[in-house]
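For this depiction, one protein chain was excluded, whereas all remaining protein chains were kept in their positions.
Let's look at chain A:
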Amino acid sequence: MLYRENGQFKTSYAADQQIFPIAQDRWAIFGLLVVAFIGVPLLVDEYLLRAILIPFLILSLAALGVNILVGFCGQITLGAGAFMAVGAYAAYNFHIRIEGLPLLVSLLLGGVTAAGVGIFFGIPSLRVRGLYLAVATLAAQFFTDWVFLRVPWFTGHASSGSVSVSNLQIMGWQIDTPVNKYLFCLMFLTVFALLAKNMTRCAVGRQWMAIRDMDVAAEVIGIRPLFAKLSAFAVSSFFVGTAGALWGFIHLASWEPAAFSVDRSFQLLFMVIIGGLGTIMGSFFGAAFIVILPIALNQFLPAFGALFGISISTAGVSHAELILFGGLIIFFLIKEPHGIARLWSTGKEKLRLWPFPH
């Protein structure tokens, strides 16, 4: 079947404003969800789930949050790791301090706490922008690093801030096997992606984008930068904080502040830049690129070398992985500075016009 919208007439604005106005897209996303929810758990082995798919899902969620702030609202942040840490440790505190609090509530409260902290560290954005704001958000990173390492109250007096959780369950559903963990994260990601999409196609999303594209004109139209910027910080940090809580609870199960270092912040920022700023899709592409590619390279290189009779040592593989990975980032950024999501949409546009490109 060709990718066309011929004959799909819209007779109401509601039909025109749906998330996937083209029927083929709706089928594709439905198919993808079926594969993700039913196919993957049946077919994929545990190593793949644990090492690739679960991190991919959680980091996609975090990238989605970063993209809301950086891509949609145009406020650069280098504090994403900090907000993940706040989410994780806040959820941990709710989990151990309040007896019988459902896991889901703990995780979401972690996100809410991160949103509050995000609003606080977003206040400088009302005065400074661009690189200066990036430096200001870096303060959040160093501050949380310090807090979770040095203030024992937050970590239940654990040495060097390392904490662990166990026996996670929701209404009797044990989240212990990789498959269950995968499904749990996938549900989170599906719901949050839908919420993000809705916000970005509604009034609040337009406010963010207006502030990003032309802040003076946005003000003249009656958009208050205070509300628009701080709401972007809040929503973004909520997403990132929830992702942080999932990262700690579900993926790591025991963690220390180093899990949310400044490296993580950079990684998330690179994800949204490479994936595509200002698109929901881009967050997934970016996360996939950064999470899956290094592992794929690592697996693939020895076999590739063997093809030519070269045996590559383990150290050689990890060096080559870094070299290739860096090269690919540069290649993508030169080829398409607007990210992989732009390549994707250009491809779809070409497909719609094919075979008559004019």
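The rule is short, and it goes like this: a residue touches a chain if its C-beta (ideal position, glycine included) is under 8 Å from a C-beta of that chain, and two chains touch if they have at least 3 such contacts; residues count from 1.
Everything that follows uses one rule, which is that contacts and distances are computed from a predicted model.
Asks: Suppose you had to identify the omitted chain by its UniProt name; would it be "Zinc ribbon domain-containing protein", "2-oxoglutarate ferredoxin oxidoreductase subunit alpha", "Lipopolysaccharide export system ATP-binding protein LptB" or "Glutathione-dependent formaldehyde dehydrogenase"?
Replies: "Lipopolysaccharide export system ATP-binding protein LptB"
Asks: Kindly state which of the options A:A88, A:A210, A:V291 or A:I340 is in contact with the chain not pictured.
Replies: Selected residue, touching the omitted chain: A:A210.
Asks: If I consider the whole complex, including the chain that's not displayed, which of A:R97, A:R224, A:H319 or A:K348 touches that chain?
Replies: Reading the full complex, the residue touching the unseen chain is A:R224.
Asks: In the whole complex, what residues of chain A lie against the chain that is missing from view?
Replies: Within chain A, the residues touching the omitted chain are 13-14, 16-17, 195, 198-199, 202-207, 209-210, 212-214, 216-224, 231, 235, 278.
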